[in-house]
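Report on the structure given below.
Left out: one protein chain. Kept in place: all the others.
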Amino acid sequence: MRQGILIRVASTIALLLGAALVLLPFFWMISISLKPPDEIFTRHVSLLPDRIAWENYAIAVTSVPLGRFLMNGVIVCSGILFFQMLFSVPCAYALAQRQFKARVVIFGMVLAGLLVPFHVTAIPIFLGLAKLRLLDSYTALILPFATSVFGIFLFRQFFARMPKSLFDAARVDGLSEGAIVWRIALPLSWPAATAFAIFSVTAHWNDLFWPLIATSDPAIATPPRGILYFRDEEAGTDLGPLMAGAMIITAPLILLFLFAQRTFIRGVATGGLRG
Amino acid sequence: MDDYGSEDVMGFQAVSRRFGSTEILKDLTLSISDGAFTAILGPSGCGKSTTLRLMAGLDQPTEGSVTMFGRDVSEKRPAERNIAMVFQSYALYPHLSVAENIALPLLMRETSAFQRLPLISKFSTSSRSKRAGIFERVKAIAEMLDLGDLLHRKPGQLSGGQQQRVAVGRALVRDPTLFLLDEPLSNLDAKLRIQMRSELSALHRRTGRAFVYVTHDQTEAMGMADRILLMLDGRVIQDGTPRSLYEQPQNTKVAGFIGGHSMNFLVLQRGATSAGGLFAGLGLSCSDPSMEMTLGIRPEHLDLDPDGPLYGKVEHVEYLGGETMIELLLDRQIGLETGSKLRALVSSARVPFGLGDAINLGCKPELVHVFESGSGERIRTGIEKAA
Partner (left out) sequence: MFNLSRKSREALTDMMLAGPATLAMGMLIFIPVIIVAFLSFTDYQMGAKTLRWVGVDNYATLISDPIGRRAIVNTLLYVAIVVPFSIALSLLVAIGLHGMADWSPSFSKALRAAYFLPVAATLVAMALAWQMLLHPSIGLINMALIHVGLPAPAWFSDRGLVMYTLALIGIWQSVGYNMVLFLAGLAVIPQHLYDAAEVDGAVTVWDRFWTVTWPMLGPTTLFVAVITATNAFRVFETVATLTRGGPAFASDTLVYALYREGFVYFKVSYASAITIVFFVFVCTLTIVQYRVLQKRVHYT
C-alpha cells in the first residue's frame, strides 16, 4: 500500500512536469503576445508580462490581413470538405452496397491511392494548374484535394457494415440511389462523417506545403501561409504582434479541440490510419 | 399447375437466376392470384428469398420474365411496381421517427425532388400542404396499428413487436397492389409471433390485397395461407392449398417436409404386393406387381391395434404430454426390408407397455401414401384402397 501511494505521487509529479514542458511553447507564445517590446527584449528572465499589452493583438490584426487569412482558411477547408464529401460518399456507397463490374478495380485504386502522399503528386499537379492558368486562386488550393481516397475508404468500411435490407427497403420506398446516399447512408454514418470532417479540416487548415507552392498572392493565403508573410515582412520583427498573430491562427482548432475533445481525438486518430 | 388467367397480380415465366455458376432458381414458372394470401415455404437456401426479391424488382432474372397483370415488368424498378415489402429485420430507418419512417414512401411518391430540398420543404406552401396531407394519412395508419402514441419515437426506442408494426405501417400506407413479406415474424418471440400471425391475417382480410409471405416455418404457412408454394432447390415442388400439401404430397420430399412430425417411409421389396404381406395387410392392392414402392405413413396416423399389420419391438419411448412418440423396430415380414423402423404418435393414455415389448400398429388405408421408390413421385393409378 505504501509503495502504491509512493508510485502514485511520483508518477503524478512526473506527469505534471511533462505536461508543463509540453505546454511551455504555448505559455511562452501567450506570454510574448501580451508583452510590450521593452519587456520582450530584456536580459532577465520574466515569465509573465508586467504590463499586459493587448495592443499586440490590435497591431497583429491591422498590420496584416489576419481576418482575411482566417476567412481564406474557412473557405479553403470548407470547399475541400464539400467536394470530398460530394465525391467520396456516393463512391463509397457504390463500392459497399452495389454490384458492378468495375467495383473491384475502383476499390483497388482506393487502396493503392492510400499509399501515395500528396507530396508525391505535387509537381505534376502544379504543372497542370500552371497550364490551366489556375495557380494563385482558391481553385488551386481546393481542386487537388477534391477527392479523398481515405474518405472513400473510411465511408466504404462504414457502409459495408450496414444491413443490405435497409437499402432494399429504401429502394422499395421509392428512393433513388442518390437519395439513398444522402438521406439514408450518410445520416447513419454520422460518427464516420464527423471523424472524417475533423481529420480533413485539421489537415488542410494546418497545411503549409501546398499553399506555399500554389499561391504567391497574400490575398488568398491560408492561415499558416499568412503568418509567414507576417513574419517575413518588416512587421515581423515586432515579436509581440507576431506571437499574437500565431495565437489567432491556431486558436480555432485549439478551441474546436477543447470543446469537442472526444470527437476531435477520434477524428485525428482515425486519420492516422491514412498516415 | 392451375390456370389463374390474367387476374394474376404477379407471374414468373421460366425464370432462372444464377449467381456466377450457382443456379439459385431453375426455370421457375409460377403465378400469384390477386387478393390471395400465398405463402412461399421452404428450407433456407431453397431460393424463396431470391424469388421475393425478383418479385419486388430488387433483383433481375438471368433468364425468363416477370409479369404483373400479364405485363412484363422486368424493366420496372421496385418503386414503379407499386409493391410493398416487409423485411425480416424490419429495415426501419434508425435516424427517422416512426412518423417519418411511415411517411417516406409517400413523400417520395407525391412530392417532387425540388419540394424535398432541405430548405424548400420548410418554406414552400405547396410542399407544406402536401406534407400536412401525408402526415394525416400516416396518423390514420398509425392509429389503426396502435402506434398513435409512438409517432415521434425513434425505432431504437421501440420493442420488437412495435418495430414490426411500423414496418407493416410503412408497407400499408401507400396502398400497394401486392404485399411482400420476408420472414416477418422470425425475429419475434414465440408468444408475440402467434399474436402477430392473427394480426397479419386480419390485415389481409381488411385490405383484400394479394400477400406473398416467405417463410421456412410450416406452421405459419399452413395457418395463414390460402395457398402454399413449396420450394426446394430452386424449384416449386408443390403448389396447392395447405390441406392438399398435407393430404396429397406429390412426392417423398414434400411428404417429408410437411407435417409436424416427419413421415415414416417404408421401402418395399419387389413382390411385396402378394397376399399375406404388409401391403395387403394395410388394405391395399396393386394392379402392377412389378412396381417398386415406398409407403409413407405419418406418425399421427398410426394407432395401437392388436390386429394391426405393423408389428415389432418397442425400441424407444418419448413422453410428450398428451401424446407419446414410440419407436418400433419392425419384425420381418413379407415385402418389408429388415431393420425397418417406425415412429408412431399415440395417446399417452394408451401406453401400458415399455421398452422391448412387442406391439401391433394399424393405419387406415386412405391415410397411407404410396410413392415410386426410384423417383419418389406419388403413385396415382393402379393402387386400390379398401374402404
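For clarity, chains are labelled A and B in written order, and residue numbers in each chain start from 1.
In this text, a residue touches a chain if its C-beta (ideal position, glycine included) is under 8 Å from a C-beta of that chain, and two chains touch if they have at least 3 such contacts.
Values in this document were obtained by computation on a predicted structure and should not be read as measured data.
Contact with the omitted chain, checked across A:134, A:188 or A:213, is made by A:213.
From the options A:78, A:157 or A:194, the residue with contact to the unseen chain in the full assembly is A:157.
Against the chain not shown here, chain A presents residues 7-8, 11-12, 14-16, 18-19, 22-26, 28-29, 32, 40-45, 47, 86-88, 90-91, 93-95, 98, 100, 102-103, 106, 109-110, 112-117, 119-128, 144, 146-147, 149, 152, 154, 157, 177-178, 181, 192, 195, 202, 205-206, 208-209, 212-213, 223-224, 227-228, 231, 239, 242-243, 246-247, 249-250, 253-254, 256-258, 261, 264-265, 268-270, 272-273, 275. For chain B, the list of residues touching the undisplayed chain reads 60, 74-77.
One rule holds in what follows: only the chains that are shown with their structure count from here on.
Only residues 163, 165-166, 168-175, 179, 184, 187-188 of chain A touch chain B when the two sit together in their complex. Across the interface of their complex, chain A is touched by residues 53, 56, 58, 77-79, 83-85, 87-89, 91-95, 104-105, 108-109, 170 of chain B.
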